[in-house]
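Have a look at the structure below before the remarks.
Moving on, here comes chain A:
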Amino acid sequence: MREAPLLDVDAIDVFYGDFQALFGVSLTVERGQVVAVIGANGAGKSTLLRAIAGLMQPRRGGIHFNGAAIGNAPAFAVVKRGIALVPEGRRLFPSLSVEENLRIGGQSGRPGPWTLPRIYKLFPVLSERRHLPATALSGGQQQMAAIGRALMSNPDLLLCDEISLGLAPIIVRDIYAQLPAIVGDGMSLVIVEQDIAQALKAAAQVYCLQEGRIALQGAARDLTRDAISAAYFGV
Partner candidate 1 sequence: MTEWLNVILQGVLIGGLYAMFAAGLSLIFGVMRLVNIAHGDLIVLAAYVALMVTQTLGLDPLTSLLLVVPAMAIIGYALQRLLLNRTLGDDLLPPLLVTFGLSIIIQNGLLELFTADSRKLQAGAVETMTYQIGTGIWVGLLPFIQFAVAVAVIAALQMLFYRTALGRAFRATSDDQSVAQLMGLDTRHVFAMAMALSLAVVAIAGVFLAVRSNFDPAIGPARLIFGFEAVIIGGLGSMWGTLAGGVILGVSQAIGAQIDPGWQLLAGHIVFLVILAVRPQGLFPKVSG
Partner candidate 2 sequence: MSEQVRYRVEHATRSSRIGVGLIAIVLMVLALAPFWGDRQMLRLLAELLTFVALASLWNLLAGYAGLVSVGQQAFVGLGGYLLFAMVILAGVHPIAAIFIAGPIAAAVSIPVAALTFRLRGAYFAIGTWVVAEVFRLLASQVSVLGGGSGVSLPAAAVIAMAPTRQAREFEIYWLALALTVLVLAAIVTLLRSRHGLALTAIRDNEVAAQSNGIDVTRVKLIVYVLTAFGTAMIGALIFLMKLRISPDTAFSVNDWTAFVIFITVIGGIGRIEGPIIGTIIFFFMRQTLSDLGSLYLLIMGAVAIVVMLWAPKGLWGLIAERYGWQALPLQRHLVFDDTAPRSRDKRA
């Protein structure tokens, strides 16, 4: 019998007030898998991640993680079950030092391989700047700190929202180069990207969102560029 997926999003509808952002979106993530969600601005990618992380509750449909229903669980409870989100725009805590930002990521107290020394080994520059306020870091360093902060909760599933946004291509390459080291421990990963090439390279499975609906899905290597542009732009 096939093992149940780690994450199973089943036909969720998500609203901002009266505005419907997601229409019956389904997505599954297997253990150790890297899944990319692509789509144009406003397609609902961030909304999907926010719903999985518990920052928004779907009005219809369900979300199961490790076999448990988490669709109505608040964000702070979802983290404790092992889902961490690296939010769009990084959003480090400006009042906290770099190290405090990392430590607060470990607040949920989940045991696992990720500790402060290991984060510093992954991103040595953070170690050098650990006592500075988070606002003193460059954009790329802030992104590293945001990823490190999420890893500190030792998640089974890491959600990364637009980690390349606003960063120089060389820095994006550096950060993506660290992904194998991060996923190596059997962690699953969902990355939301506008940079399709980057997403296709990193991911095994790809979902393309268009106006709140899944327009295309499949294994990254099976998808043709034409199919993706059709799903992406809706032409």
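The working rule: a residue touches a chain if its C-beta (ideal position, glycine included) is under 8 Å from a C-beta of that chain, and two chains touch if they have at least 3 such contacts; residues count from 1.
How these were chosen: all candidates are chains of the complex that A comes from, given by their letters.
These numbers come from a predicted model, not from an experiment.
Comparing candidates 1 or 2 against chain A, the one that touches it in this complex is 1. Note for the complex: chain A touches candidate 1 at residues 53-55, 74-77, 79-80, 84-85, 87, 91, 93-96, 100, 103-105, 107-109, 133, 135-136, 149-150, 153.
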